[in-house]
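The block underneath contains the structure these notes are about, expressed in structure tokens.
Note that this complex is displayed minus one protein chain, with the remaining chains in position.
Then we have chain A:
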Amino acid sequence: MREVVAAVQDPELPVVTIEQLGILRDVRVDDGGHVTVDITPTYSGCPAMDAIRADIESALAEYGIHSVDVLTVLAPAWTTDWITPDGRAALQDHGIAPPGPAAHGTVTALTLSVRCPHCGSPDTRELSRFGSTACKALWVCRSCQEPFDHMKAL
């Protein structure tokens, strides 16, 4: 059951699944076959949550399960540290520089250089702290001149 839900892709980052991103928190099946899925948003206002909810329901429906609740849980708060190693590799392969380790507490860690996902150069700079989605920033590589998305450590 969990595998069915875990295979659902993120609608805005369709190269990774919701499990690889750490959005999927729990899947429970009760004795009557009712399925409860817990998901957590990356950001409070992440507009992909509704699409994810619908995708989970349709994935389970294809599997013949129609009695489903998808619950949004806020605590503990999502962190990029929950992105799995294969999730990071998938992001990297698709031109999105994966996040570094998140700061603990509320102190921001020293920013290590972000490696260009295209040519691998560490000689990159931030163009904009905010990018195409809430979870990304826009960077550019000084070596190959290509702009790229960087998933912000959170």
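The rule is short, and it goes like this: contacts are C-beta pairs under 8 Å (C-beta built on N, C-alpha and C of every residue); 3 or more make two chains touch, one makes a residue touch a chain; residues count from 1.
Following the convention adopted for this analysis, contacts and distances are computed from a predicted model.
Comparing "Phosphate transport system permease protein", "Ring-1,2-phenylacetyl-CoA epoxidase subunit PaaC", "ABC transporter ATP-binding protein" or "Cytochrome ubiquinol oxidase subunit I" against the UniProt entry of the hidden chain yields the protein name "Ring-1,2-phenylacetyl-CoA epoxidase subunit PaaC". Between the chain not shown and the residues A:51, A:65 or A:134, the one that touches is A:134.
Within the set A:13, A:27, A:46 or A:83, the residue that contacts the chain not displayed is A:46. The chain not shown here touches chain A at positions 41, 43-47, 73-78, 106, 108, 127-132, 134, 138, 152, 154.
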